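Below is one structure, written out as C-alpha cells, with a few remarks after it.
What you see is the complex with one protein chain gone and the rest in place.
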Amino acid sequence: MSSTTKQSSLRREFVEIGTTFRDGDWKTRVSYLILGFGPILRGQLVKGIAYLACEVLFFVYLFRFGLQYLSKFNTLGTVETQKIHRKTVYGDNSFFILLFGILTIVIIAAFIFLWRLNIRENMIEQEKRKEGKALPTNKKAFSSLLDENFDKTLLALPCLGIFVFTVLPILFMICVAFTNYDKNHQSPTHLFTWVGLQNFQSLFSFGTTGFGSTFLKVLGWTLVWAFFATFLDYFLGLAVAMLINKKGIRFKKLWRTILVITIAVPQFVSLLYVSKMFASDGIINGTLLRWGWIKTAIPFWTNPTLAKITIILINIWIGIPYMMLIATGLLMNIPADLYESARIDGANPGQMFWYITLPYMLFVTGPFLLTQFTGNLNNFNVIYLLSGGGPQSVSMAGNAGSTDLLVTWLYKMTVNDTNYKMAAVIGIMVFAVTAIVSLVVYNMLPSVKDEEGFQ
Amino acid sequence: MADSKKTSSMSRNRKVGNFFSYLLLILISVIWLFPFFGLVMQSFRSYATEYGGMVDYIIPKHFSLDNYTFLFSGQTNYLRWYGNTVIIAFFTAILQTLIVLCVSYALSRMRFTGRTLLMRIWLILGMFPGFLTMICMYFLLKQFGLTQEGAVPGLILTYIASCGMGYYVCKGYFDTIPKALDEAARIDGANRFQIMNIMILPLSKPIIIYTALTAFMAPWCDYIFASYVAFGTDKSYNVAVAMTRWVNTNDYQGYFTRFCAGGVLVAIPVTILFMALQKYYVEGVTGGAVKG
Partner (left out) sequence: MKKNVVSVLLTGVVAASMLAGCGSSSSDTAATTAATEAAAEAETAAAADDAAAETTESAVSTDPATYDGKEVKVWVADNVVDFTNDEISKFQQEYPQYAGVNFTVEPVGEGDAASNVITDVEGAADVFGFAQDQIARLVSAGALEEVNPDYVDDVKSRNDEGSVNAATVGDTLYAYPLTSDNGYFLYYDSSVVTDPSDLDKIISDCEAAGKNFYFEINSGWYQTAFFFGTGCTLTYDTDSDGNFTNCNIDYASDKGVVALKEMIKLASSKSFQNGSSAGDATNFAAIVDGTWDVDTVKQAFGDNFACAKLPSFTGSDGNTYQLSGFSGYKLLGVKPQEDEDKLQICDDLANYLSGEEAQLARYQSVAWGPSNTNDQQNADVQADVALTALNDQMQYDVPQGQYPGDYWSLATGLGDDVIQKNLTSDTSDDDLMAALQTFQDTCISYASAQ
C-alpha cells in the first residue's frame, strides 16, 4: 500500500463529500446537518430515524457527559481533593477523565464515520430515484437483517461487548503507560498526569533502582519457560498418546480418563495442593526425610534453579493430558496405508515415527503449537499457584522473583504495589513479545496457507 | 515354517514390549493420581483429633467427615459460594455458546467488507495480557453497579463480553460443513437466519457441547479477577476466591483440610461432567488444534 494511493483515496473521500453536496437536492444538503433527513423524506423511515436517533444520542452524550471529560484530557484534571471542615470533597478524578476522554474520542470518530455513511446513503438514494428505481421498503430493510445483512445482526452485540470490555480498557492502559498513575497518584484523592516516555525510560534503565536488568531476567525466563512448557508437553504428550494407542494395549479408555482428570479438576484446587506437597515442609520432603533418603529438605520452591525445574515438571503433569487428547485424535487421521507401505518397504517403528508421524503431526499442529507457545508466555495460573513468582532477591527490582513471568510480575505490580504505570508498560512489552514471536513463527509455519484453502 | 517362527518371535517381542508399556502406563497413572489421592485423604482427616493444619503425612490417623460437615454447617458461606459459582458457570455457558456460535457463523459463512480486518484486529487484541486491564475493568463494572454486591452478574458479563474473540475452534468446525448445503437451501428460498437455525446448528452438536463445556468449566477456576471484582463482600465470592483465602491468608489457621474437602466437592461435579462429555471435548480440541 503506497502512500500515493492512500492520499488519492483520502482525496476521493473528500471529493465525494463535496460533489454529493454540490449535486445533491435540498434533502441531501439538509442531511449534512440533520442526519437521516433525506431518507426520512424519501420514505426510508427506519433508516432515517436510526440515523437521526444516533445524532441526537451523540449530541446528548457529548454535551451531557463526554465534553466535560474530553476538555480535561490534556491535563487529566487540575482540581485537587480538599478537606472542608472534616468533610472530604473530591476534586477531579484523573482515572475517569482518561477513561471517558478516550471513550468520547472514539465516539466522536464513530459519529464522523456515521456522518460519512449518511452522506453516501443520501447519494445512493438520490441516484436510484434519478434512475427511476424503487427504494427498498422498510420491511425489506428489516428482513435484510436476517439475510444479506445477517452478519451485522450476529456481530453487533459481540462487537459492542468487545469494544467496551476489551478495546476501551486496552486503549486506557496503553495511555496509562504514559502517565504517572501509581501509588502516590491515586484517584480519587490524587491526580495523575501525562509524563511522556518516562516509564519506558525507567524500564530500560540499568542503574541500581532501574528495572532494566530485572526486566531482561524476567523476559529471559518467560521465553525459556514458554519454550520448555510448549515443547516438552508436546513431545511427551505425543509419546503418551502413542503409548496408549499402541496395538495390544488394553483399557485405552481407562488410561486416558486417568490422565484427563488434571484437565477436569479446577487448577486452584490441584495446583495449590501440589504446591504444598512440594514445600520444604510438605509431604514429599517429609516422607523422603522419614525414609532417610535425604538428609535435608529439597528446596523445591526456595532455590531459583530448582524452582524453575519443578515448575516445568509440574506443568508437564497439567500439559500432557491435553496434548494426549489432541494427538490421539490426530494419530487416527494419519492414513493407514502410509504405514502399510512403509512396513512393506521394511521401515522400523522408529523410522516410521520419524518420517511419517512426526512430520504429519508437526504440519497439522503448527498453528496449535504457536497458540500454545503464546499461551504459555502468559500462563499465569501455573506460576502464581505454584511458586507465586518466588524466590525473590535483593538484586531484582520491582519485587520480581526468579520464577516470575512478565504476566505474574504485571499482576504483582497491579495488586500488591498499585504501580499501574509500570504494569501498563510491562503489559505493552508482553504484547510486543507475543506479537513478535507470533509474526516470526507464523511466517515459518509450513501449514500456513490461504484461509480459504481449509474449506 | 520359517514364517510362523518369525511371527511367534514378533509376538513375543510385542508381549515384552507391552509389558513395559503397561508398566509405564501404571507408573504414569500413579503419578497422575497421587495428588488427587492425597487431596481426598486430607479431606477426610479428622479435624477434632488432628486439627486442620498442614501435615507431612498422607494417610490420616483418624478418618472423619468433620471437614465436610463444617462446610455445610453454616459456619461459612460455602453453600452460597458454591451456588454463586454454579450460577455464574451456568449463565456463562449458555450466553457464551450463543455468542460464539453467532460470531463463528458470521465469520465462517458470510463474506462482508471488513471481515478480515475484524479478524485481524481481534487477533491483535488477543495478544494483550488479560490482567493488564484489570483495574479498568473493575471501574467499568463499577459504573454499572456490578462489583461487590453485584459481582455475580458482573462476572458473567465480563466472561461473555469478549468471548466473541474466541471463535477459532467453532469457526473451524463450521468451515468443515460443506457450503453446498447453504447454497441448496438458498435456492429453496431460505434466508441466512433459517439456514443457521435449521441446517448448520443441528449439524454442530459436538462443537456446541464443546463450547458450552469449556465455558462452564472456566468460572470454577477464576480466582484473580473474581477476587478483584467481589472484594470485601463475602456473599458474592465464588468458591475459588473464598477458598484460596483459606490457604493464603493468615486469618484462617487450620483450614487446610477444609480447603481439601471443599476442593473435592468442587472437583466432583466438574470432573463428572467433563468425563461424560469428554468425547465432544476431544472432538473440539482436536479440530481446534488443526484449524489453529
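Per-chain residue numbering starts at 1, and chain names A and B are given in the order in which the chains are listed.
Quick note on the criterion: contacts are C-beta pairs under 8 Å (C-beta built on N, C-alpha and C of every residue); 3 or more make two chains touch, one makes a residue touch a chain.
Given the structure is predicted, the values throughout are model-derived calculations rather than measurements.
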Answer key for B:L25, B:L39, B:V100 or B:I135 versus the chain not shown reads B:I135
Could you tell me which of A:R22, A:R64, A:H85 or A:K139 touches the chain that is not displayed?
A:H85
Kindly note down the residues of subunit B that lie in touch with the hidden chain.
51-56, 113-114, 117, 135, 138-139, 142, 147-148, 228, 231-234, 245, 249-256
Identify the residues of subunit A touching the omitted chain, counting contacts across the whole complex.
1, 5-6, 9-10, 13, 67, 70-74, 78-79, 81-82, 84-91, 105, 108-109, 112-113, 183-184, 186, 188-190, 208-209, 276, 280-282, 286, 289, 295-297, 299, 302-304, 390-396, 399, 401, 415-418
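Everything that follows uses one rule, which is that only the chains that are shown with their structure count from here on.
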For subunit A paired with subunit B, centre-to-centre distance based on mean C-alpha positions, whole Å
18
Report the residues of subunit A in contact with subunit B in the complex, numbered from low to high.
95-96, 99, 143, 146-148, 150-155, 157-159, 161-162, 164-170, 172-173, 240, 243-244, 246-249, 255, 257-270, 272-274, 276-277, 279, 281-283, 285-287, 290, 317, 321-322, 325-326, 328-330, 364-368, 370-371, 374, 378, 380-381, 384, 406-407, 410-411, 414-415, 420, 423-424, 427, 430-431, 434-435, 438, 447, 454-455
Residue numbers on subunit B that touch subunit A, as the complex places them
14, 17-18, 21-22, 24-25, 28-29, 31-33, 35-36, 38-39, 42, 54-58, 99, 102-103, 105-106, 110, 112, 115, 118, 122, 124-125, 127-137, 139-140, 157-158, 160-165, 172, 175-176, 179, 191-194, 196, 217, 220-221, 223-224, 228, 240, 243-244, 247, 256, 259-260, 263-264, 266-267, 270-271, 274-275, 278, 281-283, 285-286, 288-292
